[in-house]
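Here the complex is missing a single protein chain, while all its other protein chains stay put.
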Amino acid sequence: MSGDAATGGFVLDPDTFKKIQPLEYHRRFLEQDVRADGRPLRMFRALEFRAVPNIDLPALCSPQFRPGPPGELTQSLSTFLEHIISSGHIIDLDTLCVASGRAVWVLYADIICLNYAGNVLDAAVAALMAALRNVRLPDVTVGEDADADAAPVISGKPSKPIHLSRSLVSSTFGVFDKQLLLADPTNEEEALVSSSVSVVLDDKDVVCGVFKPGGAAASKALIDECIAAARERTSRLVEALGGLGK
Amino acid sequence: MDRKRIAGPEKSVVPLPAPAPPVNPQTARPDKRRRDQIRSLYTKTGSVTQANGSAYVEAGNIKVLCAVYGPRQSSSKNSSSNTGTLQCDFKYAPFSGGKRRGYAKDDQEKEFSLVLEQALTPAVRLEQYPKSTIQAFVLVLENDGSLASLAAAISCAALALANAGIEMNDLVTACAAGYFGSAVCLDPTLDEEAVQSGAVLLSYMPVLNEVTHLIQTGEIAPAQCVQAVELCIGACSQIHTVTQEALLAE
Amino acid sequence: MLEISLPPRAQARRAGTAADGDDDDDVDMGGAGDRQLVTPGETITTDPAFMRGHGTFTHEQALVASVAGVVERVNKLVSVRPLKSRYNGEIGDVVVGRITELGPKRWKVDIKGRQDAVLLLSSINLPGGVQRRKSESDELQMRSFFAEGDLVSAEVQSFFQDGGASLQTRNIKYGKLRNGSLVMVHSAQIKRSKSHFIVLSCGVDVVLGVNGYVWVSKHVPITPEMESDPEGLYSNQNEPMTESERETIARVCNVIAALGRQNCEIHESAIVYAYDASLDYAVKELLKVPVQEAIVSQASALLRQAATQ
């Protein structure tokens, strides 16, 4: 919360004041043309949704998965994907705007594994990036006032791609016997490694995320080793994937 | 709300397509096919390496993948049976159609799963697999006609079962047809389906000349219904030559 | 043949032919007379000399019925036989049952009782004659003797401690049932008698199970060879049958079902009289309630006539 300026004059601390006098608390903000969470009065939060990524590991893709709700692996992978997309500001928000202050595009990215042979994250990140590059947003007309709730209608104008601020590459390493790094582990190896580390880098060599779901503890040196190995590979891949978009 | 998946905003809508001239398959089909012409097929087996058997079928825009696991030991509660069981699971990918689908199976997917089971069971020699379960998972990657997709799913699942080495009496194929006024058109697309007055889905064992499943909706004169059945049987035989080739091409 | 009508009772009501609440059009072929009918809670007697039997309990020195039924007295023992109950077996009963399950050295048999009866592997005749020694392989091929769903005729030979009946088929007249079909009636309609195996002159055999299951089949004479025929004893193969034989079997089935639905006692002479009365109608006409009523009342008249002679 960024209410320091607005709360400066109070004797009570802001949290207590908020609990006792919620209406007055918010009113003090609004008098200053700002809201408690720092947004202007007419700004929507909907812009938080850039993309909604979900990974699915259906029973179809491997005998190790059963039908039903997603397992822990699936859940943590989806959360990590969402994290690297939103915190990395991959997608240029302006390109997702349909009608300022009224409607934005939501990109549902459903990543379904069709054949699970290990290291699903690297493949998922690559597929997601390629698919985002492939997105064409149609030109739509949004209804005014009374029709604002109705679905927008696609116009005849040409569709547009979205602008991606950066390109991500994930590199996964299995840690065998707590020290040996195996790049791109197969599903057989995954069952044997003590843990695995995924490093997501962008095309400018910036680390955008490190994913280490459970397993044995890894030293800082080992993580550094993974990052170094990932850097080595990323430049080549960025080139290959960059070509896809054009 | 599903807390195990990343949720989108509370409300989001699919934009409506631009107004287009109405489809009338009675006079001309949008993709210029003849009434008794099915979409061209592409089939491939074995692409899901983790499965005991798998198949991929493409019919025009329709894309269907099926993986077969088993025979595996049945769960204890029904293990006393002297014959095996075939379990089928039909699912549309979230991105397969106009509106995004949820991950949980809806009523239509449950019904289609049942139809798959009914269409394939007569062909599978389940008496050879006592106390075992054979599972076929079908995923529709792209849907262009819900009955046509189901038909492709049936042919695809039969191919995947054969690819898995499951003993079968015949290689089941399936075909859909729609009623448009007095006309019967085979293999209707999504746009055509929107204007049809009824539909037929028929599953068939071409070598044994036996129908394994049939379902029909819509009011129609008996003669036209029989015509649709006969057209579908003819198309099933055509599909059979393609799926048979795919099996032997391995 | 496709007929839709009002239910018989509604027909009568709407036509105004039956007075309200009058539903006693059932034909009584049992021995009428001094039957005492009681309902639960009704005092049967306050005489302390009587002893408490099944279906009764004592309450403040009175003997009270716990079920709806007919009071029965055997010397000082008073019991109430329920009007409707599941079959209660007695040793020596001839029953018809259906195999429901295979267990270790035993079959479970549904005889419409409170619990399934048991047929032990040691209580059946093994193919190859009575003298043959049992072997390990017999246990492995139990399903080739009796499989789930098979119908058998058997005799109740004993009871287990939990009240379950133990059956035996160690007589050539018992065993696997073939060449016909099953009719189900209430067990109370079949009284224990000397003849549960009936050979009708029309070429049809009837097995009257005391449990209410009746087997109607083509007549196949029992020959000495059959006893030693290892194949024949447990075969599932039916004899070849002509159309008229099938019709006769169907007729006998429908006649017994009609007697059952009209709440008659079912025994040899009842079947014979009702069968003769049925010959005026086509077999499938016997499925109609008025026809059933007609043949049963005709048969019961003949029965009464025979009883008075």
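Labels A, B and C are assigned to the chains in the order they are written; within every chain, residues are numbered from 1.
Here is the rule we go by: a residue touches a chain if its C-beta (ideal position, glycine included) is under 8 Å from a C-beta of that chain, and two chains touch if they have at least 3 such contacts.
Please note the rule applied: contacts and distances are computed from a predicted model.
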Chain not displayed: protein name in its UniProt record ("Ribosomal RNA-processing protein 42", "M-phase phosphoprotein 6", "Mediator of RNA polymerase II transcription subunit 8" or "CLUMA_CG005920, isoform A"): "Ribosomal RNA-processing protein 42"
Per the touch definition above, residue among C:Arg14, C:Arg35 or C:Lys191 touching the missing chain: C:Arg14
Where the unshown chain meets chain C, residue by residue: 1-10, 13-14, 98-100, 147-151, 176-182, 236-238, 241, 243, 246-247, 249-251, 253-254, 257, 261, 282-284, 286-289
For chain B, the residues touching the chain missing from this view: 13-14, 16-17, 19-20, 22, 97-99, 101, 106-108, 111, 114, 118, 121-123, 143, 146-147, 150, 178, 190-191, 193-201, 205, 208-222, 225-226, 229-230, 233
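We take it that only the chains that are shown with their structure count from here on.
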Chain contact graph, described as a line, ring, star, complete graph or other shape: other
Inter-chain pair with the most contacting C-beta pairs: A-B
Central chain of the complex, centres being mean CA coordinates: B
Of all other chains, the one whose Cα centre sits farthest from chain A: C
Euclidean distance of C-alpha centroids - chain A vs chain B, Å: 34
Residues of chain A defined as touching chain B within the complex: 46, 49, 52-54, 56, 58-63, 67, 69-70, 74-75, 78-79, 81-82, 106, 108, 110, 112, 114-117, 138, 140, 151-156, 187
Contacting residues of chain B [partner chain A, same complex]: 2, 4-9, 12-18, 47-51, 65-67, 69, 89, 91, 93-95, 100, 103, 135, 137-139
